[in-house]
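Step one of this worksheet: look at the structure below.
Shown here: the complex without one of its protein chains, the others still in place.
Labels for the chains are A, B and C, by order of writing; each one numbers its residues from 1.
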Amino acid sequence: MDELEIDDLAAVELDDPVLVEGLPGVGHVGTLAAEHLLEELDEECTLVRRVYSQEFPPQVSIEDGVSELTCAELHAVSPADGRDLLVLTGDHQAQTNKGHYQLTSAFLDLAEEFGVNEVFALGGVPTGELIEEYAVVGAVSDELMLERFEDAGVEFRENEPAGGIVGVSGLLLGLGERRGFETACLMGETSGYLVDPKSARAVLECLEALLEFDLEYDSLDERAEDMEDVMGKIQEMEQQQQQQQMDVPTDDDLRYIG
Amino acid sequence: MDELEIDDLAAVELDDPVLVEGLPGVGHVGTLAAEHLLEELDEECTLVRRVYSQEFPPQVSIEDGVSELTCAELHAVSPADGRDLLVLTGDHQAQTNKGHYQLTSAFLDLAEEFGVNEVFALGGVPTGELIEEYAVVGAVSDELMLERFEDAGVEFRENEPAGGIVGVSGLLLGLGERRGFETACLMGETSGYLVDPKSARAVLECLEALLEFDLEYDSLDERAEDMEDVMGKIQEMEQQQQQQQMDVPTDDDLRYIG
Amino acid sequence: MDELEIDDLAAVELDDPVLVEGLPGVGHVGTLAAEHLLEELDEECTLVRRVYSQEFPPQVSIEDGVSELTCAELHAVSPADGRDLLVLTGDHQAQTNKGHYQLTSAFLDLAEEFGVNEVFALGGVPTGELIEEYAVVGAVSDELMLERFEDAGVEFRENEPAGGIVGVSGLLLGLGERRGFETACLMGETSGYLVDPKSARAVLECLEALLEFDLEYDSLDERAEDMEDVMGKIQEMEQQQQQQQMDVPTDDDLRYIG
Partner (left out) sequence: MDELEIDDLAAVELDDPVLVEGLPGVGHVGTLAAEHLLEELDEECTLVRRVYSQEFPPQVSIEDGVSELTCAELHAVSPADGRDLLVLTGDHQAQTNKGHYQLTSAFLDLAEEFGVNEVFALGGVPTGELIEEYAVVGAVSDELMLERFEDAGVEFRENEPAGGIVGVSGLLLGLGERRGFETACLMGETSGYLVDPKSARAVLECLEALLEFDLEYDSLDERAEDMEDVMGKIQEMEQQQQQQQMDVPTDDDLRYIG
């Protein structure tokens, strides 16, 4: 295999499409958002490219006994309402620093091929605490873009994210800007400890405002409820354990009684 | 040395051979199985290629004072009964992600050279517990292959192995499929804590059914018994230690007696 | 993106300039010093090159919502008094061993392009203890340089730094010498635990003597005072905690009282 191989699976014409990236990261927010988008727009959506790379882990996933080599997928989406999309998803990021540069360059080459001028990278930003109100924090490659995204509900903060943005999302901003793309990164706040469908919904709601289409959220909300059930059970178990520990007489208690 | 060097040690014609891979992995199941195969079919077996690579660790093994550079070996086997085999063994996997891609590509090049259409990757799948009944879990590169392997006793499960398959075995599925090989991975269940000759036997029994040859298992069974003796002694020692710990009066006991 | 990309932002003629390097390292001494130099000589200073490289982390920094791709920057400085400078700064070092070699070579290429013969690498040397008197320890690529730097207050010690000098500063000495540059590394002593503006001032004072210009230190001194306030508060908190721990009666105390 070459360092990079791209399978051309379908020829689709798109009209001024936006590249929407949702690769794995904090809280799986980007992946959840991009995959929900593909599910909801299922009928307007075509798998157009698969990208294989020696920068991905040397790994196959197995479903019902059948293997699939690690890759990134590009779907062309032409929704009834709203702008055309090119959606980039996958199960893995590159495994080295150079790999991030090389894969992002390849993704931008493909974007160019489909006539993309604008790139939206979706992801999460960790807060370290459980979230009540899910804000979406933004970063853009050009300050002229700020107002448009603020109008869509994206917040821009003085020094956030403090550590910058790493990986493909970061380089879509950095390399994208150098190649003339207008890139925005939309990061849903998330605790950082859990897969977070609510944060993914917050990001998608900004996307709806920006791209003028409408999504249903039933399946994503269900997944959020499942997560909350799991969370609730974990907390319950922890409380019971604490209770039991408090009930057990300790060495010191026994001495006191004696 | 070049990045990859292949020594051509013998010219052997094979009739529609299967590539059987047994490189190091969980429980050494693949290595044990492939090496037992070579031992049992010793007389029908020729060492045809050695593969040296900068992706292997920079290391020699020493036997009776004489060094041998780390490599992978390819034996051609023409059993009296059953299909011809090309058996791939070695003491090491590649040491980097890219190395796994590059070595697997080289192995598939060699397979092509010998007219291989079908690849069987042998390995283990860790269960985390001691095994009573050794099932063999499978993965195939094409769902059309499922039935044939199920008939040979291989089990296919909905989401197993959950983390996919990593390394040369995984890429023989993934890269093999892209190059038109039919690849199956046969993984003997194994605790994951020990070298496991019984799991290797379970894998080889599936192979017998698939390739229609017969193997003796005396030496492998002996090795399994040796392992069990070792295990037994370890357990005995642990029990004795626990017993001793129970016999020793603790600080608390002493206080009570006092 | 290519492995290395250099943006040419301005054409500036310099007269026998010195390359002054201040990339991140121990105590951020080099970065603080080089950035203070650029701040103080703000009006005589032009950004001439940006260096992008796949050896830098795959990362953008975000300021007020706008991204900037990781790079190193080269400023041309023509002070009213003293020699011309070419100042190299950046937020990151290379991420691999080879990357250090490749980036340092690129920096020396640029230095050559601007007619540089002399290179001053600024940094810190960790002492493991809080510093009262900030000495500046030196290393040079040619022993003929020793006297001139000693006259400027730089100390040369028999076996220091014991572990040599690693990264771009080290290679500016090592590769620089092989290419005919005269390189000196000026390392301010610093505890190694904290960002250290006082150590940066000590380094800059040597630089003033060497290059015959004058700097103001108000902003750097303010930063040093801020650091000391922070330090003071941390020490106070630690003392209070220790006091509290001494006041709390321990298990043994209670037994005694009983």
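Convention: a contact is a pair of C-beta atoms (placed from the backbone, for glycine too) under 8 Å apart; a residue touches a chain by one contact, two chains touch by 3 or more.
Computed from a predicted structure; not experimentally measured.
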What are the shown chains that the omitted chain is in contact with?
-> B, C
From the list C:3, C:160 or C:205, which touches the chain that is not on show?
-> C:160
Per the definition of touch given earlier, which of B:43, B:64 or B:158 contacts the omitted chain?
-> B:64
When the complex is taken as a whole, what residues of chain C touch the one chain not shown?
-> 94, 97-98, 100-102, 104-105, 138-143, 146, 156-161, 164-168, 170-171, 173-175, 177-178, 183, 185, 252
Residues from chain B at the interface with the omitted partner, ascending = 1, 5, 52, 54-70, 95-96, 251
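The rule we apply is simple: only the chains that are shown with their structure count from here on.
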Taking all residue numbers at the chain A to chain B contact, is the shared part over half or under half, that is, same or different?
-> different
Which chain, with its centre taken as the mean C-alpha position, is closest to the global C-alpha centre?
-> A
Given that chain A is a copy of chain C, what angle of rotation, in degrees and a multiple of 5, matches their CA positions?
-> 90
Dist(centroid_CA(chain B), centroid_CA(chain C)) in Å evaluates to 52
Taking each chain's centre as the mean position of its Cα atoms, how many Å separate chain A from chain B?
-> 37
Among the residues of chain B, which are close enough to touch at least two other chains?
-> none
